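This part shows chain A:
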Amino acid sequence: MTSWVDVICIIVVFLSLVILSNSRVTAMIRVFALQSFVLGLLPFFLHISGMSGRVVMISLVTIILKAGLVPYILFWAIRHVSMRTEIKPILGFGTSIILGAIVIAGAFWVSLSLKLPGKPVSDLILPCSLSTVLLGFMIMVTRTRAVTQVLGYLILENGIFLFAISLFDEMPALIEMGVLLDIFVAVFIMAIVVNHINEEFEKNTVSVGRSKMGETF
Partner candidate 1 sequence: MMNIIFLILAHWLIVLTLAPLFVGVITKVKAFFAGKKGPSVFQPFFDLQRLFQKNSVYSRTTTWVFRGAPIVNLAAVLLLSLMIPLGPFKAPLQFSGDILLAVYILSLARFFMIIAALDTGSSFEGMGASREAFFSCLCELALFMNFITLSLVSHSISLSTMIGADTSLSWNLIGPALLLVAGSFFLVILAENNRIPIDDPDTHLELTMIHEVMILDHSGVDLGFMLYAAAIKLFIFAGILVPIILSIHAGNPIVDMLIFLGGMLGASMAVGIVESTMARLKLNRVKNLLLIAVAVAFFGFVVKMWKG
Partner candidate 2 sequence: MERFFQLPWQVPFGEFSLKIDSLSLMFLMAIFILVFCAGVYAVGYMREYQGRRPMGLHIFFYILFSLALVFVVLANNVILFLGAWEMMSISSYFLIVFHDEKPSVRRAGFLFLVASHCGTFLLFLMFFLMAHNGGSMNFDLISHTSFSSGLAGVVFLLAIIGFGVKAGFIPVHIWLPHAHPAAPSHISAVLSGVMIKMGIYGICRVLWILGVLPDWCGYVLLMIGVVSGVMGVLYALGQHELKKLLAYHSIENIGIIALGLGLGLLGESHHMPYLTVLGFGGALLHVLNHSIFKGLLFLGAGAVIQKTHTGEIDQMGGLAKRMPVVSILFLIGAVSICGLPLFNGFISEFIIYFGLFKGLASLPLLGAFGCGLGIIALGLMGSLALACFAKVYGTVFLGQPRSPSAVEPWGKTSSWMIVPMLVLGALCLWIGLFPRRMASLAFLGGGYLSHTDLSSLNMGIIFIPLSFIISALILFIALMVGLFGMRRIFLKGLIPSVRETWGCGFSQSSARIQYTSSSFARLIVELVKSVLLFKREGGEVRDLFPAKIKLTSSIQDASEKFFFRPLFDRLTSLSKKLDIHSIRYTQMYLMYIFLYLIFLLVWKMK
């Protein structure tokens, strides 16, 4: 079964690369949803043997939250605040791809010296999650808009989640807590952003296009 896990890991990293190189918000959100969905499937492949209720629960919650709710909120947000206008990222397509590749290589290089203890799930987990984390980070750095940054953040979370899966039965209850809280953070971010932007619109008709701090919503 580890082969499937490997495949999923590769897919996840690949999707993050896609998002990194992409510059259209809606497309990015969709790709993110896909990535989360794939991640949500991961527990099944990890534990094909004992299909415990916990596994199902975890993956379901993941898929519903990450692949369903969050993308929905994101879409809602961009519609609501009319953030259709595209802004090209700081880095162009080529550069981001190259940098991403370098980052991935670095991640693998770092995790050379680290072997997962216990029963070997898959030796790709750590490097892949690391590189997803870093890629998510890169997305946050290279994008100038709030939503895209949130997206980057969520990808970073995905990376961590991917890692968390691997210690599924090491630490009981830890992962769940973490994951849920992270999702909550993401939602919360959106909530506060949107909520405040509304108030801004109601209070003064000054468009929140580009504030003096160089943010764009």
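We adopt the following convention: contacts are C-beta pairs under 8 Å (C-beta built on N, C-alpha and C of every residue); 3 or more make two chains touch, one makes a residue touch a chain; residues count from 1.
Quick note on selection: all candidates are chains of the complex that A comes from, given by their letters.
Every value quoted in this text rests on a predicted model; they were computed, and no experiment measured them.
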Note to self: Which option touches chain A in the complex, given 1 or 2? Just the number is fine.
What the structure shows: 2
Check: In the complex of these two chains, what residues of chain A are touching candidate 2?
Finding: 90, 106, 110, 113, 134, 137-138, 140-144, 149, 213-215
